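Complex shown without one protein chain; remaining protein chains in place.
For clarity, chains are labelled A, B and C in written order, and residue numbers in each chain start from 1.
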């Protein structure tokens, strides 16, 4: 049985300077209440690993606007002009990476691999500073695993064993991030007694604690 | 819409000397009717990539007993004494590989990666003849992608778009194999009109044609 | 010199309609954000083309509105869409494996520059416009066919160049370039002009393209109705 806690309680262990992965594609499948609690807590100098920085007034975007992020590893910042401004003004260190490469790096960490060879970005600036290798006459970039101290992820339904199922396009990077952080906190739309074992997308083994969105302990 | 064909028809294109991946863990989640058709067809000199060689009188095991396999890449042959006999007598070339490494090699092929670094087998004979690399002070074995001409896989329910869902422990290597072969044939327990898009495990994009087990066109 | 014979709307329509002809039934296609998204509007009703997106949907249908909107089902542009019959949802690892692994038949995307070797720049103008590459690099390297669908020039600035000066999205991966004025095949011999919009002269094309190109023996007029 996994601990069920409030969003506020869940993010308490995240200290200044921590590395945090956050699931979500734009504002879809994103643990918004966990992010709100992290904004409220005002933890600074975070390294954030995420698909995108959403919009300035939404979820991941709020952490940017509130200047809590020192380093950002992401694939797209086009929907949040404040990220671009902070980058251009040298306030935030942004590492832009191809989406597939970021996903594979996170997955490699969770799967205990020492890295993968990606074809993506060969012949572009993505190659800069990275080792390349030729395999059967084709050039690849060696990409190292990446993990985090915390992963904040979203789940549509989560059972008390930590098993997670999803509805719609909400899975995105939540699945790989669940495997690659020391502490994994899932925000559930709903905590249920049981999920059909055939419909579980993230096995409970990867989850540390659960926050229920609508019935958050602090807000009820 | 994917083609629905008989098992006999589905395996017709598999010619002597082809490389074939076959899903299943022992006799669970295995495309038994496709294998029966391949035994019936008596195609020889095959390279077979599979988790195990099952039992002598069952599914994958029949291909061994019928001496259709020239080369075998697998993780475990202990349940089929005939495989061991053929290996010891030099009748079959057997490459034994750790299960996780085989899965990752197949996945790498399907995912367009040039290979992965696996920690598994470091300091053992698995390392022999392979390149090793150190990453952050830890040694890894460089494992190359592996694909096949054909993948014969199992699905519990398959819809006409090729989407596959599973029941129980039948997924095993079927999911990765679906991504890594030129032609992917799925044997369905049942062909259904539609699968809830949230419950699809293998997206239809990876499937080429479908055989329905119980209502196989040739046996009805 | 900037030619302004066509409205913005008509320009986009010509490009999208032309790009839509590149598919056949059963093809799985990924459309980039912006102009390429409009390509879906010109696929014939009876042609079963399947649209895929990197946020986890195979079988993208129409945009949803009002009560049909579900914020848990979006396309890669963040717009709520319908999941068509036969659709499925999946995670980013699966989505990007589809893309990078060669399982997508064609991708249509916009560009800032394309060059005569088929290299494409689409994700940044240093210090000015840096949205990031998202899944574009994976798509371009992995798709069986890469189609650039873009306005011919950027307010008069040449976009089809000898060699891209902006940071690349991918080196030598483009197969076809479609603009409102013409169509180029990218071949091992270089760009081949295969179609021209009858509203433009060969000189118009030559003046608005800095890449070298060959004129096809079968040069045709583009359909602009």
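Simple rule for what comes next: a residue touches a chain if its C-beta (ideal position, glycine included) is under 8 Å from a C-beta of that chain, and two chains touch if they have at least 3 such contacts.
Predicted model, so just to flag it, every value in this text is computed and none were measured.
Just so you know, the chain we are not showing touches A, B across the whole complex. Within the complete assembly, B:176 is the residue of B:21, B:69, B:176 or B:191 that touches the hidden chain.
Between the chain not shown and the residues B:77, B:152 or B:207, the one that touches is B:77.
Although one chain is not displayed, its contacts with chain A can still be listed: residues 1, 107, 109-113, 159-161, 163, 179, 194-195, 197-198, 200, 203-206.
Residues of chain B in contact with the chain left out of this view: 25-29, 51-52, 74-79, 84, 87-88, 96-101, 103-104, 107, 118-126, 156, 166-176, 201.
Methods note: only the chains that are shown with their structure count from here on.
Ranked by how far their CA centres sit from the centre of chain B, the chains are topped by C.
Each chain gets a centre from the mean of its Cα atoms; for chain B and chain C, those two points are 36 Å apart.
Each chain gets one centre point, the mean of its Cα atoms, and the points for chain A and chain B are 33 Å apart. In chain C, 83, 89-90, 96-97, 100, 141-142 are the positions where the chain touches two or more neighbouring chains simultaneously. With touch defined as above, residues shared between interfaces to two or more other chains in chain B number as follows: 111-113, 198.
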